[in-house]
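One protein chain is absent from this view; the other protein chains keep their places.
So, subunit A:
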Amino acid sequence: MTAPHLTPRARRRAGRGAPLPLLVPALLGLAFLVLPLVALLIRTPWGDLPDQLTSPEVWQALRLSLVCATAATAVSLVLGIPLAWLLARVEFPGRGLVRALVTLPLVLPPVVGGVALLMALGRNGVVGQWLDSWFGITIPFTTAGVVLAEAFVAMPFLVISVEGTLRAADPRYEEAATTLGASRLTAFRRVTLPLIAPGIAAGAVLAWARALGEFGATITFAGNFPGRTQTMPLAVYLALQSDPEAAIALSLVLLTVSIAVLAGLRDRWMTAS
């Protein structure tokens, strides 16, 4: 029943005409996702914003967040890339199980992650008690604890992204490198790493964004001490109870960072699927 005189554009629109039972919930869903963000912008005390953002507390939390998220990303890169390589390139028994374990933190409630970290690295933890008695190292409720909590939650994003890129990369380039005299490590460093750099970059940005927003594991494992473990999300939560306007301002900062990350990943992430 398409009329032959329709322009291509009009015909495309006609073809796209969605049935109401789908259209209505779809638009509701869109509104549901967008409305809170719009509300945040509407209620932002724009006049007081400069004062809010330059207050020492905000500045302290922001700096701590950036430092910890970056450090957690670094930890994820150092440990996660070799782990991704292992999963993608080496056949070993139980590989499927290992991959499932690696992805578990993606679906695990972060609070549970925090509790688990306490059980492992807390002062009485499985490993933590030895760290404490042998080296006098205490991790929980320190900035290092924040970094570990964030890395625990963020690293799977990096591992999955890098492993996917590794699987797509032709392993014969590594073979070519070894026939030229490169050890497996050199082949990895000089051939594989450059080839999978886009996947590493995407994974690192995702991990960094995830680390920046981390709340549950951080507050459980590292506590909420201003200047030491109080990151932006923790500060937002705390501010909401005493100074809602400050909470809004802080939230706005995190929203801005998120949009920037999304824009940075636009080409790689949004158009890929």
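In the analysis below, a contact is a pair of C-beta atoms (placed from the backbone, for glycine too) under 8 Å apart; a residue touches a chain by one contact, two chains touch by 3 or more; residues count from 1.
As a working rule, contacts and distances are computed from a predicted model.
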Completion exercise
Complex minus one chain; that chain's UniProt name from "Glutamyl-tRNA(Gln) amidotransferase subunit A", "NADH-quinone oxidoreductase subunit I", "ABC transporter ATP-binding protein" or "Hydrogenase expression/formation protein HypD" is "ABC transporter ATP-binding protein"
Exercise for the section: Using the definition of touch stated at the top, determine which of A:43, A:63, A:95 or A:190 touches the missing chain. Expected result: A:190
Completion exercise
It is residues of subunit A that touch the chain not shown, namely 170, 172-173, 175-184, 186, 190-191, 194-195
